[in-house]
Every structure is written in C-alpha cells, then in structure tokens.
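Report on the following structure.
One protein chain omitted, others in place.
Let's turn to subunit A:
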Amino acid sequence: MNVKTRPHNNTRLKLSLWLALAGFIALLFADIDMHRASPGQELLRMAQGLMAPNFWSYREIASSAFNTLAFALQGMALASAAGFILALLYRHPAVRGFCAFIRAIHELFWALIFIQLFGLSPLTGLLAIAIPYAGTLAKIYGELFEETEAAPRNNLLQSAGLSAFFYTTLPLAWRPLLQYTSYRFECAIRSSIVLGFVGLPTLGYHLETALGNGQYNDAAALLYVLLAIVVSLRWWLKKALLPVYLVAALIYLPPNAHFSWANIARFLSEDIIPAPLRNKANIDYVAVFDWLAMLWQQQILPGVTSTLILSQIALLLTAILSLAWFPLNSRQFFSPLKRSLGDGFLIIARTLPEYLLAFIGLLLLGPSMLPAILALGIHNGAIIAHLLGRYSGELVLREDACTGINRYSYEILPRVYRQFLALLLYRWEVIMRETAILGMLGIGTLGFYIDSAFEEFRFDRALLLILCAAILNIIADMFARNLRQRLHLRPSPETL
C-alpha cells in the first residue's frame, strides 16, 4: 500500500524530532550533577515546614503581600495604558522594533538598571514591571486589533481614524483584550514576587531570606499567601473595582524615589560608557577591540552557550512533562473530582515562579544546571498541561472509544498534538528569557555574568551583556514565530 503522509504532518513530526535531538545533544554538554549528598533530608525539613507554617510575623507578611500587589497593579496600569497607545501605532516598523526590544529585556534586568538610578524605591519596581509588560501588551493588543473583522470598519464613510477605531476595532477586540490583560496581571504578580529577590520589599524578599536561612516554617507561610493571592484572583479581580484597587495601591505605595540627578547623569554619561572609551579624548580602537574580545571570550560566548544549552534541555523537559501531565486536567481521563485534584497540582506548579522553584531546587540539589532545568520544566510543563487538558476536554469522542493508555495514544494525543506544538513554541521564547535570568542564582547563563557585572559596578559590561540577552531573545522570538507560521500553528493570545 502506498500511503502518502500530508506534508504538514510530516513537518510537525520532523520538528518534534529535531527538538528532542537538540535537547539530548544539549544534555551531553550540560552540568547536571547533584552536589548535595542528601537532598532527602533537606526535603523532609521543607515538608515539615509546609505542614507547620508560621504566620506569627503576620505584619511583615501582610505588608510584603500588599507591596507585591501594589507593584503588580501599578505596573500593569502603566503597562496597559502605554501598551494600548503603542498598539495604535503598531503598524509602524519602528514601533514594532521598539516594543520587541523593551520586552526582550527581562523585568529583573530592568530592575537592576533602575536600582542604579533610583535605588530600591517603589519607582524602580513600577518601571521594572511596566516597561517590558508594555512591550508585550502592545504586541498582543496590536495583533488583536489586526485580527478583528474588517467588514464593520469598511462599511463606514471613513474607515481610518480614531472614531472608526473606537466604534469598530476596539469593541470587536475588547473581550480577548480583557482576557489577555487579566492573564498578564497574574504574570505581573509573579514578576513582582521575583523582584523581591533583588531587594524590593515584596514576598520574594522575605521568601529568599526565610529559605536561605532554612526557616521553612516562615517560608511556608509566605508560600501559602502567594498561592492564595493568585488562586483567589478570579474572585476579587473585577473590572469595576480596578480603579479602587489602583488608587489604594498608589496611596499605599506612592511610586516615588530618592535620587540625585548628578548620580543619574554620571550613570548615563560615564558608568555605562565602555571602560576603554571613558575620559578619552580620542578613541583607542585597539583597546576597544581588546575589551570586546575579552568580554566575548570570557562572558558573552560562555553565557550564550549555556543559556542555549539550558533552555534546550528545559524545553525538552517541558514537552515531556506537559504531555505526561495534561490528562490530569482532562475530562477524557478523570472524573470531575479527581480532575480538580490534578488541576490543583498544575495550578500550584504554574503559580510558583520559575525563579523561586529554581531557588528551592538549588537549596536541595546544590549548584548545577539541574535545579534550573527542573524549575523551568515543572513551571512551563504545568502551564501547557493545564491548557492542553482543558482543550482535550472539549473534544467529542465516539461512544465506544477506547479508554486508558489506548485512548491517550490513539484518540487524544493525535488530536491535541498541533495545539501542543503551538503552545510549546510559544513557551520557547519565554523559557529562553527565563533561562538567562536564572543565571542570577549562580548558574552560568547570561544572567550570572550580568549580575556579577552589577556587583562589581562595571555597568558598561552589564549593559552590553543585557543587550546580548535582548538580542538572543529577539532572535528566539523571530525563529519561533517563523516556525509557527511554517507549521500553520497559531495559538490565540488568550490561551497563552
């Protein structure tokens, strides 16, 4: 029999094999040793902590929880306003490029930059969230506007202009726009928590201290508060209440900062100028070249290489875990009660930021790529599994469809595979972005070198390295988009 496979099926299979191969090859070069002799003991202590959370320092917990929310609210308010305006101009390539650039720099890197300018102030937290989020929201809003039906607009006397936009395009895009914005708000809370790890007074700050000192009872309390905030979002995040929340956030944590103009001027005109160019009347090209060559050899190349290696392995683990876990949230496999337990696990795993998971992993397993790989795989795997499980639940199977592992492999997996790849490719960029950041925990990705440069007050190096990380993200973004288009995969934004 001569069976012809449809070409796009074939390409999907090929892509999967390439991704797997890349992951396995990367594994050969990765440092995934365990450096702790007995992770079991530490794990036991953590489990004991989870059983007996210590809420006694409730004042501290409450104020850091409010700070977390205040940063997220203010950051999102500014980001959605700026993102909306940028989305109106999204046709212009310059605006597109600008948005791609500001979102390619992770919020933690923005925070490290603003800390130099404004110290550990509320303004720093606000800007660190608002700037990259504005870039992301501009992109999604812009795409939502472009995808609206053209007929209502074309029936008007003038289809261009603000009036036509507000009467046709905006109402048509409104629902998905709100859905995506509220999803991003959840992300902003995670970002706000992680900002605590660089010193801003959010939940992450206290989590780092408690975990670092082995005070797992205190850490457990903070963790439960974190989960409670994110899981309860759907009940208290209401459109009508947003202005109230925003005003409250502004009163509670006014976005101000003590800073000196002289300091900022020095940072911009001196500190970030490459060292061999500083205070020189004429440019010494040889010195500049040596400086760049040195950075390339000692930091950029090793940083980029381990970022790529780590993210490739993490992507493979994400793929494996999401395929293994999605039945947990699928109507096709479990009764509603069991499913809610399974989805509960997925929701917890996706609520905990990768950065926090990696931090806990480092405590358990010691410094290597292993904790970072596990953290990225668990967090992103849970996100995809949750969405894929829900998607598979909508499939209608014939009455006599097989059950168990046969149902999984013959009925469900072939039907959800396309959606799976689309989500995986989208997460690829996210994983790459996060991988660079996890270096700040001591793993040799770009973040490690960036963090070290900030610690040594070598801001010229730090900025160049951040630029490299941004370029890497932009390339990954373009590559993944290209693949999605070639494979005709397009996850609608609200499902991200």
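Quick notes
As a working rule, a residue touches a chain if its C-beta (ideal position, glycine included) is under 8 Å from a C-beta of that chain, and two chains touch if they have at least 3 such contacts; residues count from 1.
The rule is simple: contacts and distances are computed from a predicted model.
Only one of "Phosphonate transport system ATP-binding protein", "CoxF protein", "Sugar phosphate isomerase/epimerase" or "HEAT repeat domain-containing protein" fits the UniProt record of the hidden chain, and that name is "Phosphonate transport system ATP-binding protein". Considering the full assembly, A:Leu162 is the residue among A:Ala37, A:Leu162 or A:Val286 that touches the omitted chain.
In the complete complex, the residue from A:Gly97, A:Pro171, A:Gly344 or A:Pro414 that touches the missing chain is A:Pro171.
Along subunit A, the points of touch with the absent chain fall at residues 149, 151-152, 154-158, 161-164, 166-168, 171-172, 174-175.
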